[in-house]
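Structure first, commentary second.
Complex shown without one protein chain; remaining protein chains in place.
For clarity, chains are labelled A and B in written order, and residue numbers in each chain start from 1.
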Amino acid sequence: MPAEIQPTASIAIEAAAEVALEDVGRGRLVMRRFFRKKIAVGGLVVLVLLLAFAFIGPYLTKWDYKSTDYNAFLQRPSSSHWFGTTQIGQDVYAQTLRGLQKSLVIGLLTAFVSTGLAAVVGATAGYFGGWADRILMWFVDLLLVLPAFLIIAILSPTFRGKTWLIFVFLLAAFSWMITARIVRGLALSLKEQEFVQAARFMGVPPRKIIFRHLLPNMSSLLIIDATLNVGGAILAETGLSYFGFGVQPPDVSLGTLIADGTRSAITFPWLFLFSGGALIITVLAVSVIGDGMRDALDPKSNSSRNT
Amino acid sequence: MTAPPPGEPVLRVSNLVVDFPSEAGTVNAVRGVSYEVAPGEVFGVVGESGSGKSVTALAILGLLPNSARVSGSVQYRGRELLGLGDADMSKIRGRSIAMVFQDPLSALTPVYTVGQQIVEAVRIHNDVSRDDAEKRAVELLDLVGIPNAAERARSFPHEFSGGMRQRVMIAMAIANDPDVIIADEPTTALDVTIQAQVLEVLERAQEATGAAIVMITHDLGVIAGFADRVMVMYAGKPVETGSVDDVFYRPRMPYTLGLLGSLPRADATGREPLTPVDGNPPSLVALPPGCPFAPRCPLKIEVCESAEPPLLPTDDPWHASACHRTAYVAENDLKPTDVFAAPTPPPVVSEAMREGRPVVLEVKDLVRTFPLTRGLVFRRQVGELAAVDGISFDIREGETLGLVGESGCGKTTTINEILALAKPTSGSINVLGQDTAALSRRERQELRRDISVVFQDPMASLDPKLPISDILSEGLATYGVAKSERGPRVRELLQLVGLSSTHASRYPHEFSGGQRQRVGIARALALQPKLVVLDEPVSALDVSIRAGIVNLLEQLRADLRLSYLFVAHDLSVVRHSADRVAVMYLGRIVEIGAVAPVFAHPAHPYTQALLSAVPLPDPRRERERKRIILEGDLPGTTEVRVGCRFRGRCPTFATLDETLRTKCIEDDPALTSLGDDQSAACHYPTLASVF
Partner (left out) sequence: MAKFLLRRFVNYLILVILATSLGYIVASTSLNPRSNFEGRNPAPPKASVDAKLNALNLNDETPILTRFKNWAVPALHGDFGKTISGQSVSEEMWRRMGVTLRLLLIGSILGGALGVAVGVISAVKQYKFTDYSATVTSFVILSIPVFLLAVLLKVGALNLNQHAGTTLLYYTGEKTPGLSGSFWVHAQDRLQHFILPTLSLVLGQVAFYSRYQRSAMLDVLGSDFLRTAQAKGLRRRDALVKHGLRTALIPMATFFAYEFGLLLTGATFTEKIFGWHGMGEWFIDSVTSNDVNTVAAVTAFSAVLVLIAGMLADLAYAALDPRVRIK
């Protein structure tokens, strides 16, 4: 798994037995628990603002992320260039937003694909057992041993000039393994649960059992995992882009921006402070939301032990 | 008419109140409990889930989570315990008052050996050297009956069986000669013969230490045999207290009446009506005013709903009851069937009736083996384990066969084999005349309609993410029933099991355990099966709810002409519900026959020990009984089986002389008929009555 992807709560692999709740609808209860944690709500607000900022923000300025202003090289933040300019006159505000867009989209897509893949592979391996399980898990082991950062870095020349979607798939290809393991563990214990046995003995086909009974009962885990994966994917992508192995010029991502700005970090701090700051805030917001969701969805999880 | 022994009580609880904050509001778990325990006596606390019995125990020792608010008074030998700090309480815990918990696997630390944990218990309170403490630990393990105590002290908790672990917990509890031992459901998780062993160990422990025991359980049979005085709790408060004889023979509170009447008896001579207590225990959040039992009480009057009755003495000053109508109950000496409506159970299917009926299930010499593997990466087979080793039985239409046995006997594997509808390792299974080994895919799918299953755990047997209507119609959908027909059928099924059709859109978590089990039964009936396999259908339910489900199952069987394969380890339920019974031990049927002869005079020594271990909710009988206690545990899986597998623990074998023993050692006994629909697999069967 590349760079600092945050692993999910791989500790609690417990069966999805519902706790009898007194008369309160489960959905509402989950919402209530989530909103009780102010910091999680804060994260949600920040993320929404960031998304708005990233996608609506560019329309607020006349500068494009590619355009260059020959009258303003290395200018500090000013009223015409809100975040300042680079050595060749590019508007840092526009660039930062563009980079934020790219990083956010990559992060969300990667998390989605990776969690989806992990869910299907893990549930299949766990439910069927036997050879399917052994082969799939061995494959998972192999991918875990492969140094992901290195492989993606090595492959980067090949997708130079092509769409960044390839990059998303590569990232996703290396981040689903741990979750798949957890899903498999959950599937194994769910398989023994009586409601799954009841379906089997009733003649329900395996495909239906996996998608109707197993996966919905893991939804809490999958949602939490996907949320945390967003942060991890963004970190991974920026790490690779920083060294030139990820998003390629002329496209920008927060990673490339930080790389460009590092050289002059001390003398012209605005070149990397805004992109660096945007990165930290985004990942922090997503992590906090993920943590809040874990507390809301999984009351047995320890960080939610109230009083 | 029995007063508690004179003298200063060793433990006095006065008006104990415990509250917990929770998502839904404050939970009033304990609402004013008072009792006294005299030195050396056994005080029983009986209640179902939500009664507050365990919380009371934890409150005494100060082991409740920080969020709990405790008030009232708990005095140990006159010294007030509530409000003591951790340092002071630690000196009392484990030394003056000790506790034995329910689940010994989770209650013992997995990373330390058993010996280390007992040594710790000793050294906390006594300034002794490690060597001396170790010697004491081995002594204690010996006292509680752990074989090879010195060696086994170096084993880890997961290397022991459940019964052995519980003995270790008892050893830890008595390590410092406490004055009070609180046992919180100590045998609930154990098999019945192991339970008998552990209860005997507790008795021994009591003799050795002279301690008083507070026995908390939901099992009235255990209380009847073990306790001197008993307190019945309901909704956080005691509702009846007195000597065991008083409470069991002269219950004065309707809840106690209902509870006692709802219990099937293993020593019953026929199929007696069970009194179901309708409804559920109340939620302890925001209890309505009045008696908490009122919604379920057939004797309730107006005052019951507005004023909660206090615990007051009845005609006998030492027998107290919390009920407005106690006087009425006492005057007429009401019995449970006088108060609660009990349906007449259908008659038992006799042997003569059997002959005429078609065979629904026939199992012949069924064998199921599992490979034993070693190694985790590259697995290697090192042998075979025969979980089911050659069993045969049949079930006729409209009849119930009870399959009983303890853990490891193979009953679960048996029903899994039958439900799989596939070719077993060897032997044959015939369902409704079709051999499962010869089925095509399509035939098997069709046959699945005729055989269905009801599981044990109502929480886990329903998919928590689906509404009831989806759960019930899943089977209908799989077999191509038109969408328009599914709705009406779902409503029909709900009515059949006593639920309202408005429940169809709700989710499982909105129902109580008993209601969920009814949904499970409805699901099993959806495709109009002929045979229903029930895997411990009532053991996960509260005691007062069980009778309702048992009655429902019987009524359904009679109305729909179903046949049941009933797997259970609760022999009293089997005595009541089944027509015939098969007793399994280590993959074999050791005794099979009609319930009446098998229960009245079991022939196989194992059946005798099994039935002798069943506690009866009848104090007099319990006192008079002589229990047959089996030694040790089930033999390990890798031991070779030549000859009779039971001989290692067989009380009869122990009394035989050399020449007679050879037969047991060399010959594996087969089932031989003893007349009157009773067969046993024993070379020297004796018909004995154990009740």
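Operating definition for what follows: a residue touches a chain if its C-beta (ideal position, glycine included) is under 8 Å from a C-beta of that chain, and two chains touch if they have at least 3 such contacts.
Keep in mind that what you see is a predicted model, and the values were worked out from it rather than measured.
Trainee: Among A:123, A:136, A:178 or A:215, which one touches the chain that has been omitted from the display?
Mentor: The single option touching the absent chain is A:178.
Trainee: Using the touch definition from the top, which of A:31, A:49, A:88 or A:155 touches the missing chain?
Mentor: Here the residue in touch with the unshown chain is A:155.
Trainee: Taking the full complex into account, find the residue in B:172, B:294 or B:504 that is in contact with the omitted chain.
Mentor: B:172
Trainee: Residue by residue, what part of chain B touches the chain that was omitted?
Mentor: So the residues of chain B touching the missing chain come out as 61, 63, 65, 86-87, 90-95, 98-99, 101, 103, 106-112, 120-121, 124-125, 156, 158, 169, 172, 375-378.
Trainee: Quickly run down the residues of chain A that touch the omitted chain.
Mentor: Its contact residues with the unshown chain are 1-7, 9-12, 141-142, 144-151, 153-158, 178, 231, 235, 238-239, 242-245, 258, 262, 265-266, 269, 272, 276, 279-281, 283-284, 287-288, 291, 301-303, 305.
Here, only the chains that are shown with their structure count from here on.
Trainee: Using Cα averages as centroids, what's the distance between chain A and chain B in whole Å?
Mentor: 48
Trainee: Under the definition above, what is the set of chain A residues touching chain B in their complex?
Mentor: Going through chain A, the ones touching chain B are 15-24, 26, 29, 33, 193-195, 197-199, 201-204, 212-213, 216-217, 219, 306-307.
Trainee: Would you pull the chain B residues touching chain A in the complex into a rising list?
Mentor: 21, 23-24, 66-67, 283, 285, 419, 445, 448, 452-453, 455-457, 459-466, 471, 474-475, 478-479, 507-510, 512, 520, 523, 527
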